[in-house]
Every structure is written in C-alpha cells, then in structure tokens.
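Some chains omitted; the rest stay in position.
Chain lettering (A, B, C and D) follows the sequence in which the chains are written, and residue indices restart at 1 in each chain.
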Amino acid sequence: MPTTDNALSPLHPLLYEKTVRRALLEDLGRAGDLTTDAIVPAGSAAAAVIVARKGGRIAGTGVAAAAFQCLDPHVEVDANVPDGADAAAGEIVAGIRGSARAILSAERVALNFLARLSGIATSTRDIVGALAPFGTRVVCTRKTTPGLRILEKYAVRAGGGFNHRFGLDDAVLIKDNHRVIAGGIEEAVRRVRLHAGHMVKIEVEVDTLEELKEALALKVDAVLLDNMPPETLEQGVRMARGKALTEASGGITPENAPAIAAAGVDLISIGWITHSSPALDVSLDLL
Amino acid sequence: MPTTDNALSPLHPLLYEKTVRRALLEDLGRAGDLTTDAIVPAGSAAAAVIVARKGGRIAGTGVAAAAFQCLDPHVEVDANVPDGADAAAGEIVAGIRGSARAILSAERVALNFLARLSGIATSTRDIVGALAPFGTRVVCTRKTTPGLRILEKYAVRAGGGFNHRFGLDDAVLIKDNHRVIAGGIEEAVRRVRLHAGHMVKIEVEVDTLEELKEALALKVDAVLLDNMPPETLEQGVRMARGKALTEASGGITPENAPAIAAAGVDLISIGWITHSSPALDVSLDLL
Amino acid sequence: MPTTDNALSPLHPLLYEKTVRRALLEDLGRAGDLTTDAIVPAGSAAAAVIVARKGGRIAGTGVAAAAFQCLDPHVEVDANVPDGADAAAGEIVAGIRGSARAILSAERVALNFLARLSGIATSTRDIVGALAPFGTRVVCTRKTTPGLRILEKYAVRAGGGFNHRFGLDDAVLIKDNHRVIAGGIEEAVRRVRLHAGHMVKIEVEVDTLEELKEALALKVDAVLLDNMPPETLEQGVRMARGKALTEASGGITPENAPAIAAAGVDLISIGWITHSSPALDVSLDLL
Amino acid sequence: MPTTDNALSPLHPLLYEKTVRRALLEDLGRAGDLTTDAIVPAGSAAAAVIVARKGGRIAGTGVAAAAFQCLDPHVEVDANVPDGADAAAGEIVAGIRGSARAILSAERVALNFLARLSGIATSTRDIVGALAPFGTRVVCTRKTTPGLRILEKYAVRAGGGFNHRFGLDDAVLIKDNHRVIAGGIEEAVRRVRLHAGHMVKIEVEVDTLEELKEALALKVDAVLLDNMPPETLEQGVRMARGKALTEASGGITPENAPAIAAAGVDLISIGWITHSSPALDVSLDLL
C-alpha cells in the first residue's frame, strides 16, 4: 500500500461548480457588489496575482478560477504553483487577467476557497512528512466542513494524504454503538454481509485486543484501533499483520502522530486536518 | 455603541435548513448509512448525550437538532447548555431521544456543525474577553467558510462579537483597489453616493493618516485603518473622534489584538475567528 | 444626498439568470413550444426588432436578451435604446438576430420582463421629474412582485429613483408594531443596537411629532413620517433638519406626491411604482 | 360554453409552495429580519387581521397563509372573505393568530401576494360584469408576471374569468409569424397535425376575413380575430358560427371591451388584467 499519493488528479468541475456558484451568491446577495458596481466601469479590464503570504502546500486553484469565471467566463487564470506543489512565502500562486469587476467581486470567495483548502493541504503535508520514516499513511475522516467534503478530501490528497470513506454509503465502519446494538462484533459483521455488496469493504472499530482478536477472526478488511496507548497498539499491529489493515484513530494531533506511527500501524486517521487546520494566508494584489 | 451583544436571537431555521439537508445528503450519499441500516433494526429507539470534551462557548445546538430531525422529525433534542452560554469540559451540552437509526446516521453531521460553530464562538469569546478593558467591539469579516456565512456570523454573536457586512450588497466598503480605479477617495465616494440608497452605510479603507483626513472630510460612516502600527492608530483615532467609527484590521490575531485595542479604536475586525479557529471537541455518547 | 441616479450600473446576470430560466420553463412546460417546433425548421434563422408601441423609459433589455440566449447562446441582441434611456412611441428598442425557433419561443418571456420593468422605470421617471423642483429623492419599498425584487429595484434606478432596503436583513426599520411590542421607541432602538452590526442603519417610523422628537433624541439615521398631512410634515422636517434624514410614506400616488415633496422631506417612498405601475407596451416584430 | 366560472377550486399548495418559500427568502436575505429578531422575544404570540382598505374581489388567501406558515407551521389563518368572494372597503379578509415573529416577518410577503392576486381578480370581475350582457367569456393571456403564471391564472378564475393556454406546450396557437414561415395557414396547420397529439386544440390567429375563411376551412378549434374593428368582427363572427370558437384580441382594455363584446365573439382575451392591473390595497393590523 503506497504511503504517498503522487498522482493528484484534478477534480471534475461538475463536482463543485454548484458549491462555487452558491458561495458567490452568498456573497453577492440580492443586490450584488454595491461598491464595485458603483465605482468600476462595466467594461474595464485588470490584471492581478494571488500571492501566498506564508509558505504552504497549494490546493484549490481550480476552484478559485471557477469563482472568477462564474462571474465572467473570459477571465484567464494561470496557475504558477499547481495544486499539490509548494509555494514559498511571497510566491505568486496564480496570475489573473480579465474583467476588473469580475476579479474584484469574486476575489473574496476565490480566496476563501483557496485559503481553506491550502490550509488543509499544508497541515496534511507536514504530518505526511513527519510520518514518512514510519511508512504510515495519513488519512482524513468524515469530520469535514458541511458542504465541502469533496473539496476537503481533495485537499488532503494534495497534501500527500489519502482518503478514508467519502460518506456513510461507500464502505462499512462498525463502531462501538453498532456492536452494542447488534450484541457483538460477530453478529454485526454477519448482518452487514447480508446487506452490503461484494465491492464494499468492512472495517471494525476495536477498543481492546480481545475485540481485535474477534474482528480478525471474521476476516474483515481493516481494523480501527481506537485510542490505544502505543504499547497496546504495537501488540495489535503484530496480531493483525497479514490479516487486516490497521488504522489508529482518536485524538490524534500533529504533535502526537509520530509516536503513534512508530507503533507500526498501516494508517493514521486524523480529523484535525479537516476540522482545525488554520487557513493559509493568501491575498490578491491588483497589478 | 455597545461592545457586547447580550441579546442572542435564534436564527430562523428557514435560513439554514437547506444547508443541513445538503450536509446530510453529502454524508448519506446515494445508498444511505450502510452500516446502521444493516445492523440497527428500523424501529429501535435510543437516547444519547452530546458532551463537550473541552470547555468552550456553545453555538449551533439548533442546527445540530435540525440534523437529527431532518432524518426523523420525532427526535427530541433538549439543550442543556444553550447557544451563547459556556460549557465546562465534560459537561453535557444536549440530550437526545428518538430513533436509533436517525441518531446514529445524523451524528457526524450534527457534530460537524456544532464543533465548528462552537469553535468560532469560543475563540470570539476569548478575544472579546481580552478586549473588554478597552471597550473595543470585536467584529467578524467576510473570510467565512463558503456556504456557512450566516451560521458562522451567528456563532460570532454567540461568542459576544458583532457582525460586519454580511456580503457585498448590504454596505459599502471602499478598498484600495476601488480608490485606485476611481482615481481617489473623493471620486470613489461620489460614485457610491450616486448609486447606493440612503440606508446603506459607507466605510473607507485607509492606509495613511493623509487618506484618513480625506475620508473624514467626506463624512463617511466608518474608516478602516489598515495594518497601521499602534502609534499611527492612536493618532488616527484622535483625528476620527466624533466624525466616524474607527475599525482596525489586517493580520490581527488573538495575540496582537489587545495591543491594537489599546490604541482606542471602536472596532477590531478579525478574519482569524472564522477562517482559523480550531473546532471545539464535542462527541455523542449513546446511553 | 444626490436626488438623481445618473450612474445606472448593469446588474450581473448571475443575479437573475435563474429567474429567467425559470420563466422560460414556466412557459415551455414539459413539451416545449408545440406550435413553433411543428412549424419552424430547426436550423432556420430570423431577424426581429423589439419596438416600444408607446413612449417610455426602458429597463430590462439585458434580461430580455438573456431569455433569448438561454434558448440559443448564439442569438445576438443589440440594444438601440439602452436601459435608463427613453424610447419614443414606435422606436426600436433592440434588434435581434439568430435562431428563428429561439426568437419565437422566448418572445413572450422576454417581452414580459421588458414590459414590466420598463413600466416601473417609466412611472418612476415621471414622478422623479415631477419632484425635481423640490430636490426630493424618490425611493421604492418592499412592495415588489414576489421573486422579482432585484429586477424591480433595478428598474427604479433606471427611472432615476433610488432604492430603500432590499429586504429585512440589510437595514433596520422600526415600525409601529415593533415599538408597541418593545414598549417604546427608546427600548426598541436599544435592543436593535445590541443586535445589529455597525454597518447597519436604523430608521424609525413615527406617526406624531412627539414620537419624532423621541426618535431624533436617539440619533437614528432616518425617520419615516407616516401618513402625515403636509403642515405636520413641514414641522417634522424642520425638527429633523441636520439630525436625521426625513422620509414621507403612506398612500403616496403620482398625483399627491408633489404636494408632499413641497413639505421639504428628503425622500418620498412610494409602493405604487412597483405594485401598480402599468406595463409598457412593447412588441416583437419579425423582419 | 359557460361564461362565468362558478366553481373556483383551490390550487394544490405543491404548485406554489416553492414560490412562496423563495419569496420569503428573497425578503429575509442571509441574516433574516434584523428588526423583529432584535425587538420581538422569540416565544411571544400575537393576533392580527388582514383588512381590505378598498373594496375588491379576493384571491390569494391560501398563498398568504402559506407564507406565514412557512415561517411557523402553527400560525392559524382563518379566511373571513374566501377567494372568489368580494370584500367591502374596510372589511376583514382574514384573521391570523400565532408567533409574533412569524407574523411580522412574513407580513410583507403575504400581503404582496394577496394584493397582486386580488388586484387581478378585481379587474377581471369588473370586466366580466361589464361583458355579462353579451355572454362573452373573459380570458387571460400569457402576458403574466414571470414566475407567477399559475397564481395569476388562478386569480383570473377567482374574478370569474377563464384561462387561455397555460404555456406554449398545452395547446397550439398559430400566429402571424408561424404562418409566414410555413408559407400559409394550410401548411402551418398540416405541420401541426403531424406533430401534436389528439388532445391538443388548435387555434389560428387571423388578421383578415380572407384568412379567417382559410382557417375555418381547415376545421380548427378556434380562431383569434386580431385587432379587427367591430364591423369586421361582426362579419367574422357570422362566418365562424358553428364552425369554430371566436376570440377577439389585441389592445383590449376595460374601456373598449364592451364594444368588442357587442360584436358577438365567444371570447375576449385581455393581457391588461395580468400585466397592468393595480394591486388591491390590503394591510395587516396587529390586534
């Protein structure tokens, strides 16, 4: 299982164009950009650059471009630092040319997308780098911003991470509550196998090595070792070797991730990168 | 001008119900919650609590409740800590009772809203507290998450802050680029006054005291003092007293905010609280 | 405060394109234009003109063009009389060239928009002209056609008028009912100031000079003098001078507007121009 | 063919509930009703009446009720004057009881619908009354407000009129332009009959008695006699008797309608009732 995604494929705009459009309308409201409409003549052109004020991993230039082009399809956006690459502090991320009104009116929305996605990509990159010596994959969770999951999961890939489930419907993850309601892991897995198709993977969350043993006996695809201390993790990893993928999860931060990776798990999933990464500082300068 | 909003009014659900519905569909995908649907019998009931794992200011219980009730209108959610109040670490924020399937399938979406909004409210509360001695209002910006502006601006109010413009259409803010294109502040303000209605306020961003003087002469409602060092800010505040509201902005963080407030500005606007606040750690425990 | 808007800025199509699309689908229904589809060959081209059968102020050529172009993006529409200018009776407003099917199928929708918006612009123009000697601004209200507010407010500007609030969320207007519920103007204003941001203007509706006095003492931005006879209005205007903008409202028609303007108010708001203006007679002639 | 519709059937809410919801969101914007939210406590109740300030035919109480109930489903609306009945000047049209916030925040939208639809119903009623001696049906056209066709056609029925086509897809109307493109009425009708189903009626617009003769020979269902002077109309009516329904159209106003009806046509279609009827003056009074 590779631990770094070196094949960042662009998202098809169909997957986010409504999100961009909605964001623009959220900012333009009913009446549009009062300031720009009053001051900037309708036909005037401008050129601008988007600059990274701090260094980081870039994600979202396509989305930002879509914001400008939603206001005027003739706006040209040339990425200088493509998604998945690093920008140094002060470096130009993209050049923009076209309608001055479109550039000024879409500026904030474009930057809001780019700043958030690049913030996630940057945090991911840093953790991926820190875990590289251990060969551990960094994966995201479903703790994403409501409405932006597809974009934030893309940002994780831009940072060198991988994606866990996209939602409740593309894989099975049997958690504590499911196990309790079913009356045991075995019965939970049995029910799932009667319901789910053959292309659906099954992962089971376990809190103890006892539970781990039970899950492994059922030949599930992966086990989520929840909130285990490093030594227990190590034991779990040994037990699972060759039988199921091991994923550590629960309260993982950039600080404690290396210690956990050292236990030898295949994957570390970390909600922090999508729900608490600070935005990357990017700005637009008119030339 | 009051500096703390002690009158948090609930948002009308019409303003966010589509956002909640979209978030649920984003998580349920086409096929729904494979795990829960396979394991949890259709009619079974459950009770749960939402707990704040760390202390913070709560915002978003109504939105979280809407998530559960969108899956089953009979789910009851009782807020123990209302929006705008503080939860201690480990305190129960709300109790939930109803369909076990609805509770488990909406859990993640409900928590994603609550964690983000409470994170913003908590950061805001902390800064509002730190600036209380100076009588400075804390206001948010348009650097919000695309699609969540109305909710994030509400979270800022729950934290004791106030809202700046909701978008490009409800007030005028003449920025650098507008001034340059117009050929000066005076001409920019003149064009705006020909265009905007009498209920629209006008604020002008200024970089220097020269520009400030020019803006004040035009009797605008507010001036945004951009990235000025504290001494310059103090001078600006003296010049503007009784003539226009003064707002400091630009690169403000929780750390440097008090020093800026000490300069005597009426308002400090801070993008950080919406684009970089970490989420509050909240979880759902089935009883 | 200028009394004529000589800076009509075009609306961004993003603000109305869904409205146009919905209107076309409302007319095309499920099966499309039965008559045209049966009779007009798919590839045939045509040229047409839109003619003003009566003289008036034009508004909505961009919206009309969007209707044709929504059916065929290659249709060309050249405005002969731009929005905000006057067409004489019989004058060509715009020339159209392109797909015969698109022109015939979108004709009614395009004209429905143009006729209504030009009707509003024409009425506004007439009243603005009648009030010119008094230096009074003509403003519209929220008594607009459901779904068309942004377009109708634009038409008012095309007629030389100005816009009042765009909705309930971009400014505060404390009416009778609010005052009664709050227990007085002072308390109502106090509550609003705890809630609203610093970029939100506050206007208070008053029925008597007593109430006016109370409102002015609270330093609100504007006062709405509701249904006052001219002499009382004159007194009110004198009291408010230099303290707040004065707006007369209530049952104003094109007929009684000049008498009210003579009292010296800054603004006259008139629901009639949006809810009862007759449409301008415009038609499309195939060449 | 009856000339008065005494069987006004209520519209199913599914046909207009999105229109109502959109209208409310258009007024509430992003931030909601700033004034009411700040002043009116969240749980307070109120009672109100909608009053007709001038006499007229009522249409739209169900739509108005839907507006209040969209904000709070517990608001009760009791119609005192049902749709299709007349209200005297000063008469109470409906009583309303429920959440004070919902009543105040939906007031304007509810009245905007009711005023427009009742205005159309009132104009229709007056013309229907004036034409009663002639046994002529009054029918509306497709010159309706974009987005409100279904409601405006309902208002016409509430006024005692009948509906022409609802759109381009539910009947065939061969106009001048179609005839010219086809190269004659006969060819136009032939093409339509190859295309349209057996449940689709065909009407042909004619400008001269020659054309009328040609159309009648083709056994179409109805003929539209466009802009003919009364004497020609009379001749046309005689020619068509027993062969096709006769409809007079083109520039008809409340003033000239009786003279045209006197020519004996079966139907008079009149765009004026939907595009230029003044709104009925209705208001909401809190009790």
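Remarks
Convention: a residue touches a chain if its C-beta (ideal position, glycine included) is under 8 Å from a C-beta of that chain, and two chains touch if they have at least 3 such contacts.
Here the structure is a predicted model, which means the values were calculated and not measured.
Whole-complex copy count, one sequence throughout, 4 copies displayed: 6.
In the analysis below, only the chains that are shown with their structure count from here on.
The greatest centre-to-centre gap from chain D, using C-alpha centroids, is found for A. Mostly identical positions are employed by chain A and chain B in their mutual contact, as over half of the interface residue numbers are shared between these two copies. More C-beta pairs in contact connect the chains of C-D than those of the other pair, out of A-D and C-D. Inter-chain centre distance (chain A to chain D, centres taken as mean C-alpha positions): 52 Å.
Taking the mean of the C-alpha atoms as each chain's centre, chain C and chain D sit 23 Å apart. Touching two or more other chains at once are residues 26, 28-33, 37-38, 105 of chain D.
Against chain D, in their complex, chain A makes its touches with residues 26, 29-30. Across the complex, chain D is touched by residues 7, 9-12, 14-15, 149-150, 153, 163, 166-167, 170 of chain B. Here chain A touches chain C in the complex through residues 21, 24-25, 28-33, 37-38, 42, 70-71, 101, 105, going by the rule given at the top.
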